[in-house]
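Here's the structure we're looking at; comments come further down.
For this depiction, one protein chain was excluded, whereas all remaining protein chains were kept in their positions.
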Amino acid sequence: MSTKHSKAAARFIENRKQEAWHDETLWMVRAKRDKMSHSLPEWERLRELASDIKLYSNSHLDTLLEEFERNATANGAIVHWAKDAAEHNAIVDEILQQHKAHTLIKSKSMLTEECGMNDYLFGKGYDIIESDLGERILQWMKLHPSHIVMPAIHIKRQEVGEMMERVLGTEKGNSDPTYLTHAVRKNMREKFLTADVAMTGANFAVASTGEIVVCTNEGNADMGTSFPKVHIATFGMEKIVPDRESLGVFTRLLARSGTGQPITSYTSHYCRPKEGGEFHIIIVDNGRSDILARPDHIRTLNCIRCGECMNTCPVYRRSGGYSYTYFIPGPIGINLGMLKDPVKYSDNVSACSLCLSCSNVCPVKIDLGEQIYRWRQDLDKIGKASTEKKIMSGGMKFLMERPKLFNTALKFAPVVNKMPRFMIYNSLNAWGKGRELPAFAKQSFNEMWKSNKIK
Amino acid sequence: MKIGLFIPCYINAVYPEVGVASYKLLKSLGLDVDYPLDQTCCGQPMANAGFEHESAGLALRMEELFRSYDYVVGPSASCVAFVKENHPGILEKAGHVCMNSKKIYDICEFLHDIVKVKELKAEFPHKVSIHNSCHGVRELHLSSPSERNIPYFSKLRDLLSLVKGIEIFEPKRIDECCGFGGMFAVEEPEVSVCMGQDKVKDHMNTGAEYITGADSSCLMHMEGVIKRDNLPIKTIHIVEILASGL
């Protein structure tokens, strides 16, 4: 019955100390978010507006994307359209070739991760430098993000320190975050100054002005785009918003939800290429237009990638990002993975107790938990339902639909209480891992009622 | 008004005393309560595991059992929420319009909102920590979900406040899941146990002697953890406190 997720989660929990730290740290972010959201009386109204704007924009992608393209082109940007990851990566490759570029400095983007762009470009001989500190650490350690906003949250400072001793020659045994961060700052300064082309994602693309908006705390997107003549910005098409007025809603929700800050340090608006330079914008579909055809799951396109559903998820906090098989973990990742390829990513659907905290925390009101429930109903159809679960469910159905049999079973059930312990708590009994089984009552409520013991 | 008492399967089998307390409590308030015999299950375990279609027969059966009642009242927020939120969709596929969803209440919700009890004879001179269960909070709105920016309320606290001698606490993570979630508990046993242990610890840190709540399923899960780890705290369903002395 175990899934890839449950097995990986079990391994994560084996190190209970690290698991507890991970849980506590992400809960702290959730608590910061609570403080922020409770400081705004209009919070729930903001969520409503954000959700409504996204429902509008995602149901008008055709007109809004064309409007964006018109305005961006008028601003002097060059707009590209990519149907899928391969086309996206090829477009980037071509731009790099045109400029005889070797080094690409980029800010954090879940979209380039989705497209597998870095590996593709490395294969072509380019040097790709991640400039976000967390992403840079992961790049040095040859790892992928375990969280979409705090990509290196699963790594301890000692591990970072040891790695930096090797890579940057930092002091032996020094794992002070300030010391390590400033060592990277020094190292990265030179990279910023010498990169050939800069790349960023986009948190928002504004249809009415043709500008893109990038939010960071480190200022790495801004440093990155400050020196090369060429800037490539890429965004998944659901990042479109109608106008700047809408940004007022989203910029108030994004950082408050994601990190518990009222706004990120930098909310940067890129409108036109720099003098003598080029500004390329890639609009990426890669399966998004297919989601439009699924009314049950269309709200996943509302996502602004704040990551708060991960922070609040009791399962994510205790199982870590790597326990999921899709590159985006947590509640939104479970859903996006299933939309991408339900057969391939069905192992993540077990990672949910249906507590619905994610649905309530989501700043754009995605019904995350409810959608996971719906995905579970589809598993059997795609041949991915667990056989044991199916048998258990079928057995329950059989029993519960036969009240006489059920009542008889309950009559004999107390016998189970007297069974030798080894017969109850063995490897076949997953409940018995860490929990005693409930003891059946000597007489069921139904029997008590029948024998007039209650009235 | 005629009230049909809804006794979910595991209360029937494991916690009949919760059913007894529910009956006595409603009766003591002068209400017309009856128990339609031979109830089994609402179908939630199958549906949460991904076999919603297997609960259609059970949903239909519940419709028949409770057809003649004005209210369906049960001491299990999660089961009530399932009937309320999911039975309509399940029955629609079977060509039936769900009636139970419009008249079903968790017993606390019923006492608080419909009966509007203002006093109880109950006395419980103990420290209790309220377990705000996921479906009680986020589907039935028994209390304000911690994620939302709405004024604090708790129907459970309101009811418990009518009990003499009681001291009421709530855990620090006020409505975090205890890790049961039906088959989740056996499909992801390590995470589920971890959640259960964390939750019990959080309740214990309040200094309470009892964990109490409107969901026997969560209490059953935490009881399993408590017994395995021999922890110095007990579980008790809220109706047993509200009905104490009856």
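First chain written, first letter: the chains are A and B, and each begins at residue 1.
As a convention for this text, a residue touches a chain if its C-beta (ideal position, glycine included) is under 8 Å from a C-beta of that chain, and two chains touch if they have at least 3 such contacts.
One rule holds in what follows: contacts and distances are computed from a predicted model.
Trainee: Report the protein name recorded by UniProt for the chain absent from the figure; options are "GHKL domain-containing protein", "Transcriptional regulator", "LUD domain-containing protein" or "Ni,Fe-hydrogenase III large subunit".
Mentor: The chain we cannot see is recorded in UniProt as "LUD domain-containing protein".
Trainee: Among the chains in view, which touch the chain not shown?
Mentor: A
Trainee: Which of A:72, A:95 or A:137 sits in contact with the chain that's absent?
Mentor: Per the contact definition at the top, the residue touching the missing chain is A:137.
Trainee: For the chain that's not shown, point to the residue among A:268, A:300, A:407 or A:444 touching it.
Mentor: A:268
Trainee: Given that one chain is not shown, which residue among A:9, A:104, A:152 or A:339 touches it?
Mentor: Spelled out, the listed residue whose C-beta touches the missing chain is A:152.
Trainee: Kindly note down the residues of subunit A that lie in touch with the hidden chain.
Mentor: Where subunit A meets the chain not shown: residues 25, 28-29, 40-42, 45-46, 48-49, 52-53, 55-56, 59-62, 65-66, 69, 75, 81-83, 87, 131-134, 137, 150-153, 155-157, 160, 177-178, 180-182, 185, 188-189, 192-193, 217-220, 222-223, 225-227, 237, 242, 244-249, 251-252, 259, 261-274, 283, 285, 289-293, 295, 298.
The rule is simple: only the chains that are shown with their structure count from here on.
Trainee: Over in the complex, which subunit A residues touch subunit B? Could you list them?
Mentor: It is residues 1-3, 5-6, 9-10, 13, 16, 19, 23, 27, 34, 37-38, 40-41, 43-44, 312, 314-315, 318-319, 349-357, 359-361, 373, 376-380, 385-386, 389-390, 392-394, 396-397, 399-401, 403-404, 406-407, 410, 413, 430-431, 433-441, 443-446, 448-450, 454-455 of subunit A that touch subunit B.
Trainee: Report the residues of subunit B in contact with subunit A in the complex, numbered from low to high.
Mentor: 7, 9-17, 19-20, 23-24, 35, 37-41, 43, 45-55, 57-58, 61, 134-135, 138-139, 145-150, 173, 175-177, 179-198, 220-221, 223-225, 227-228
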